[in-house]
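Scroll down for the structure; my scribbles are underneath it.
All protein chains of the complex are present and in place, except for one that has been dropped.
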Amino acid sequence: MQEDAICEGNYVLMYLNKRRTYLVKVRRGQVLHTHKGYIKLDELIGKRYGSKIKSHLGYTFIALKPTLRDYVFKFSRKTQIIYPKDIALIVLYSGIGPGSRVVEAGTGSGALTSALAYYVKPTGKVYSYEIREDVLEVAKKNLEKAGLLDYVEFKLKDVTEGIDEKNVDAVILDLATPWLVVPHAYEALADWGVFTSYSPTIDQVVKTVEALKKEGFVATECLECLVRKIKVIPGETRPETLMIGHTGYIVIARKSFKEESD
Amino acid sequence: MQEDAICEGNYVLMYLNKRRTYLVKVRRGQVLHTHKGYIKLDELIGKRYGSKIKSHLGYTFIALKPTLRDYVFKFSRKTQIIYPKDIALIVLYSGIGPGSRVVEAGTGSGALTSALAYYVKPTGKVYSYEIREDVLEVAKKNLEKAGLLDYVEFKLKDVTEGIDEKNVDAVILDLATPWLVVPHAYEALADWGVFTSYSPTIDQVVKTVEALKKEGFVATECLECLVRKIKVIPGETRPETLMIGHTGYIVIARKSFKEESD
Amino acid sequence: MQEDAICEGNYVLMYLNKRRTYLVKVRRGQVLHTHKGYIKLDELIGKRYGSKIKSHLGYTFIALKPTLRDYVFKFSRKTQIIYPKDIALIVLYSGIGPGSRVVEAGTGSGALTSALAYYVKPTGKVYSYEIREDVLEVAKKNLEKAGLLDYVEFKLKDVTEGIDEKNVDAVILDLATPWLVVPHAYEALADWGVFTSYSPTIDQVVKTVEALKKEGFVATECLECLVRKIKVIPGETRPETLMIGHTGYIVIARKSFKEESD
Partner (left out) sequence: MQEDAICEGNYVLMYLNKRRTYLVKVRRGQVLHTHKGYIKLDELIGKRYGSKIKSHLGYTFIALKPTLRDYVFKFSRKTQIIYPKDIALIVLYSGIGPGSRVVEAGTGSGALTSALAYYVKPTGKVYSYEIREDVLEVAKKNLEKAGLLDYVEFKLKDVTEGIDEKNVDAVILDLATPWLVVPHAYEALADWGVFTSYSPTIDQVVKTVEALKKEGFVATECLECLVRKIKVIPGETRPETLMIGHTGYIVIARKSFKEESD
């Protein structure tokens, strides 16, 4: 058997086409049912990632190794999830990386949580606040699926009432009232800490930016990210007709001290 | 002295306002000269990050700890650098993270290199190909500044002639003729490897996508990312007048085998 | 009866909400059936535009006078229609106005035709070429509905084989191979004439721009127009989630003479 081959217990992204992919956990005796026929998962064991597998109706599927983005797209959802484009900007602009300690709220389906965990591992930690227990349970299962549970401490707590951690590298918010968390974020952040929040409406942004200013944050920015897909076909290349026109605004700010040093 | 305070040898981002920031290495006896007056860098030593410092003309600067994005913006440049928005998407969509082994070409000013190094550390590695020696020297200095030199192996080599590494997690290209590298990328990538390229023109994209198809890559996508900044002022909130309308297209593809498995 | 009131034979846009509007011709004895109940059209006669009318189920409809844009949205379609945003730019950038003589091809559903007719009336004329007779019949009915038939001469002809008219103010193309029409457009246009074409793919644009250059057109531009809708709700204002990400590229060029004058 090929080293690095697909083993029992692995997750595999069965790719039919751009619109049809299936995230499956490989287990003996299990079957993937699709509208293009079924595939016995036993067949996958020992195959290399990237292999082509035919369904019983003769359609070809490709057994891809899921990336972080694939996991995020396939997460069970109790809440609206944040898009990979926004996750990507939040991760880069908040300055986090391997070893960072990050406070996140709310957990939601764990999409952003999983990305944060992915990039702070192996030595960093994500402290993820959520007030709904049922939502938190789903998030935990999603993180487990993505193999990232060890890097997250889930907290069933209302972050608007306070943050337990101190000296964290970043506070990242995806909740309805980020402005209420700004003073707590200020206390929790290390001197070099970065505040980031993600909000669908401009009104949330304005309130958050005002709270940041009042609290002593500086270098505050607000931006939105639009991703347009291009259909690349020789002689017929063009952007896709429909696109996501809005998800949310991203606000980033840096901690500073209110008083000038002497 | 406050733990985590600014020490000699540290880099500090002196923030005057959104348009005026200065990345300085703290050295005794050195002076930062700006159009708003000078600051003796000795003053920074022992201060906490986030502190406010006045120039001799009385203007307030804030001593921020530079993030990855700050380093990238301040890199010395021999070539056009890739924007943080594009770096962010390339990192997330290529699936890399701590521990990944990544081939990158060309190195250019090292902006993308530094982000790749930042996210694959501490156990991963970036193999960065560049054909111009002068460009490579600048990149090395930039990576050293950002403290990321240990995670990069620079190679003064023409990547269109071949890739030395095998079984890498990602091949990421920012060069004029990515399509010429596609066959080498296929050989270099692990079974689960992700191909990514970044190109300013649509013609480069079309050629690359055709080469990917011919070589056996699947799940090919092309996208462009537009970031719009919002001026948030209570009662006067509006997007900024000017924006970057285009930088480059991002192409992502996944390795697969040409033959179906039996 | 109020002057300017709704008369038999008038078209009325029955507005239920943003997603549900009905363009009806007022005729005695006719009934508008909707999923929110029916309305007897007799009731509309003598009412003022802007009046509220209840369906038999008690839902309120508003009797609006249709604008050009409403007609265009409600046209019967045999082909993909061009969006009002693109029509607006084409009309303005092609420089046409009351009195202009314009060649258009292909007619399609007549959406662009109707806008051209609307703006060149009362003294101008649109010459509209179309090769499919069935398509032309639908367009004629649409133009009749909008009351614009008098300003259009429909031609069941292949415009790639030649344009009959001379000295026209503008040639406006929405067909698969605009570059084949460029030499004919050059001949048909007055000295000050403007060429405009609308194409979904970038490949069509490149071929058209090359043909324009070869033929002696100058000041050639290519642009695309993105319209984003904003949901304005106090405290919850935000752009809509979905938007049209691409319709077509607009190419504009001006006639010039190949030789320099002495």
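Chains: A, B and C, in written order; residue numbering restarts at 1 for each.
The rule we apply is simple: a contact is a pair of C-beta atoms (placed from the backbone, for glycine too) under 8 Å apart; a residue touches a chain by one contact, two chains touch by 3 or more.
Worth saying up front: this structure is predicted, and the values here are computed from it rather than measured.
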item	value
Contact set of the excluded chain (shown chains only)	B, C
Identified contact with the non-displayed chain, of C:Val24, C:Ile53 or C:Ile81	C:Ile53
Residues of chain C in contact with the chain not shown	4, 15, 18, 47-54, 60, 62, 64-65, 67-69, 84-85, 87-89, 91-95, 97-99, 115, 118-119, 121-123, 190-192, 194, 202, 205-206, 209-210, 218-232, 234, 237, 249, 251, 254-257, 259-261
Touching residues (missing chain, whole complex) on chain B	200-203, 228-229, 235-247
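Operating definition for what follows: only the chains that are shown with their structure count from here on.
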item	value
Inter-chain centre distance, chain A versus chain C - centres from mean C-alpha coordinates, in Å	43
Chain B and chain C: spacing of chain centres that average the CA atoms, whole Å	46
For chain B, residues contacting two or more additional chains	202
